[in-house]
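With one protein chain held back, the other chains of the complex are shown just where they sit.
Up next is chain A:
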């Protein structure tokens, strides 16, 4: 009889599980790969049927994403030979680069609003969670329920009141307005997640720090915060993903100065026909920050998700 163990999976089941995971990863990554590849295609290759898997890569999509272009007369083109590699790409269509596109600006807006609201959610969430976890607060349970209840309907259900309110307050199409909005949506998640993490940190660590001569606040940031790093990291990822990908409010409340990348990327379609490679290039670049952020915090995230599930 073969030996049986509850904790150690057999070789065959490991092999099976591994294959399954790889297969699943391949399937889910096909659209992602398709977007990334399309970003390097020429417009003709991008819409050819049957779809081309092998093609000659070009940076045309990226150049079109970041620039605005104008058509010029033959005399002008002859008089001004192309200076750079991106000039040359554009020249193939008898065009010259007129200036940068709005993509850079919109992307920066996404970064400011996404990371800004994540930071604010985590900052306020950590303080609130610490207070709920450690102090005797009158009606603490009711307050916590109230905080959770702000997420009991889809945020977009209150889109019209928020739209009107923002217009009155002058918050429409401002960075501050979007940061406050996304923080408002994320804060309940942040408080609840972080309270769970802080509850798990034994009170004795802070008491030891108090005894060792530190103030309550020093004990909080020197002892509690490092212990809560895992929880803070995973909560930050959840907050950032929401704020980064949010589309509906961004369409409704922003149009110019504070417009984020998600409502901007589809508008590239309107410039000189359907520029699919530029859209794909924009989507690829848009994916990167969250991916990098998640990879950087991956170690914390994995621990964070299972943290608190099992009592030590």
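Operating definition for what follows: contacts are C-beta pairs under 8 Å (C-beta built on N, C-alpha and C of every residue); 3 or more make two chains touch, one makes a residue touch a chain; residues count from 1.
Quick note on the criterion: contacts and distances are computed from a predicted model.
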Check your understanding: The chain dropped from view, which UniProt name applies: "Integral membrane protein", "NADH dehydrogenase subunit L", "Tryptophan synthase alpha chain" or "Trehalose import ATP-binding protein SugC"?
Key -> "Trehalose import ATP-binding protein SugC"
Revision key, fill the gap. Out of A:94, A:142 or A:212, the sole contact with the unshown chain comes from A:212
Point to revise | Options A:8, A:56, A:141 or A:204, residue touching the unrepresented chain | key: A:204
**Study point:** Option touching the unshown chain, where A:150, A:174 or A:227 are the choices
**Key:** A:227
**Study point:** Where the missing chain touches chain A, by residue
**Key:** 202, 204-205, 207-215, 218, 223, 226-227
